[in-house]
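Only one protein chain is missing; all other protein chains are in place.
Letters A and B name the chains as they come in the text, with residue numbers starting at 1 for each one.
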Amino acid sequence: MERQGLLDAVVAAFPEAAVDNAPQLPEAKIPLGSFRALMVRLHSDPALALDYPMCMTAVDWPERGAITCVYHLYSFAHGHKLVVKCDADRADARMPTVSDLWRGCEWFEREVFDLFGVVFDGHPDLRRIMLTDDWVGFPLRKDYRDSRIAGKTY
Amino acid sequence: MSLLNQTPQSKDALKTEEYWINMGPQHPSTHGVLRLVMRLDGETVLEVVPHLGYIHRSMERMCEWDVYPQLIHLTDRMDYLSAMMTNWAYVQAVEQSMGVVVPERAEYIRVMVAELNRLSSHAMWFGAYCMDLGAASAFFYGFRERELVVDLFETICGQRLTYNYMRIGGVSKDLTDDFVPRVREICETFKRAVDEYDALVTGNVIFEQRTKGIGVLSAEKAVSYGCGGPVLRGSGVKHDLRKDDPYSVYPRFQFDVPVGTKGDCYDRYKVRLEEMRQSVRILEQAIQQIPGGPVIADVKAVRPPKGEYYARLETARGDMGVYFVSQGGTKPYRMKFRSACFSNLSCMPEISVGWKLADVVSILGSLDVVIPDIDR
Partner (left out) sequence: MALSPIQHAAGVVAAAPGGQFVLLNVEALFNWSRANSLFPLTFGLSCCAIEFMAAGMSRHDMARFGAEVARATPRQADLMIVAGTVTEKMAPVVRTLYDQMPDPKYVISMGACATAGGPFYFDNYSVLKGVDQVIPVDVYVPGCPPRPEALIYGILKLQQKIMREHPILGARIAAQAAREAAQASMEAGRTAKEGGQAEAAGPAPIHAAPEGHA
């Protein structure tokens, strides 16, 4: 499906999504309430069939008070890509999991939990993946402070 | 009556227990510092829990504090066996964000060094895999071929492993005069070498029993886990980013994409051997087609416009992606490396269940993981 058609399909099903036919990849920004429903739709709808998790990560925006989870998805059947973004509240970062839809997201979500502190509801095994289990803090947040860090200051 | 002749009178006479066993992080077969904690029933694996992070070098945080050109050397140290390709993935993402046009000669050089890197990576994988299965002498064969490629890289960029050869806009140095004749020799050597590997290992009964039917990964699972490269293709999914999401000058080359059928370790092995032959094909065409000209574009200041960018590349291990957020400055706001091995390894807990402990080594070897790529 070509890019504008894909974005139109998303908006038709979820009018609250803010879509952007960006030069690189089409983006859809969805509020947290409809996030899970959109992801289920993107995975199961045969016209969309986004079955491959290209990448899943998060970006910390302290001035907005949000941690944006970014999902890059690809469809083998149709060859189209879509970027889905959803803001989680920075003070109490919780998101629904999509690890049952894309098995690859199981470890991606664990990494986001480890480095950003976003809790994924419904995740089968949410524990730290890169750091030790007793690590305090979430290093990729912009306000992370650690005496171990040498050199250029924060 | 000896113990061998005794049989248990009833099921209750033989008491079995499950137990947890730890493999790693220091282990010759984990290809780095990977810790696998496994629950076993005798020799049969019931559950595998990988523990990562023993080589987590906080690269993504480091990227927020350096300017874009300073980050190229970090990508070398991620998947160091295909360092040219990880370099390329990163510089490609930055170039696409700025709209930099890379000179044609630089594109051909990039393709050539990437395919040479793929050859050296697969040769080393072949040696390491056979050594994991017990055939230690194959390790020497793999390294023998790898040394030829690595010597060539040393003449163009001065390094054997962490090349730091790519630059934003091209490559750092032009090729030497003897590069093309040496590539021709390497192509001939690798054609013979892959046939030699086939003759030595592929039909071997022990090798087949240790790889055929072991660790079957179905196509749907491979796609759902986000696997790429030979892991995905071994499961029958004909998907190669060089053909399906082409970048650089790959559309000008004719090459096949080998695909497996069953998705077991043997298929992944065969796919990699065949990929080596296809890389030789690409190299031979590239030598014919390479033009003259500059090897780097004139990039004044690396300041990607404000926005978010994503680029993918086919490394020796799979689908590598680079996602970054730019605020218009000289340093990235957020840099994420989507590593091929991370997704490839995530399928391992599921495909190892039910096999024996020794098969876990075979499965891990066939996934061809480089742990620093996973941990970054």
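Methods note: a contact is a pair of C-beta atoms (placed from the backbone, for glycine too) under 8 Å apart; a residue touches a chain by one contact, two chains touch by 3 or more.
These numbers were taken from a predicted model, which means no experiment stands behind them.
Considering the complete complex, the chain that is not shown touches A, B. Among B:73, B:221 or B:277, only B:73 touches the chain left out of the display. Where subunit A meets the omitted chain, the residues involved are 130-132, 139, 144, 146, 148-152. What subunit B contributes to its contact with the hidden chain is residues 25-28, 32-33, 53-58, 61-62, 64-66, 73-74, 76-77, 80-81, 124, 139-140, 143-144, 146-147, 160-162, 371-372.
Basically, only the chains that are shown with their structure count from here on.
Between subunit A and subunit B the centroid-to-centroid distance comes to 25 Å (mean Cα coordinates, whole Å). Contact residues on subunit B toward subunit A in their complex (touch as defined above): 52-53, 56, 58, 60-61, 65, 96-97, 221, 223-227, 237, 239, 244, 307-310, 312, 319, 321, 323, 325, 333-334, 336, 338, 342-343, 346-347, 350, 375.
On the side of subunit A, the complex with subunit B involves touching residues 22, 24-25, 51-55, 57, 59-60, 70, 72, 76, 79, 83, 102-107, 115, 128-132, 139-140, 152.
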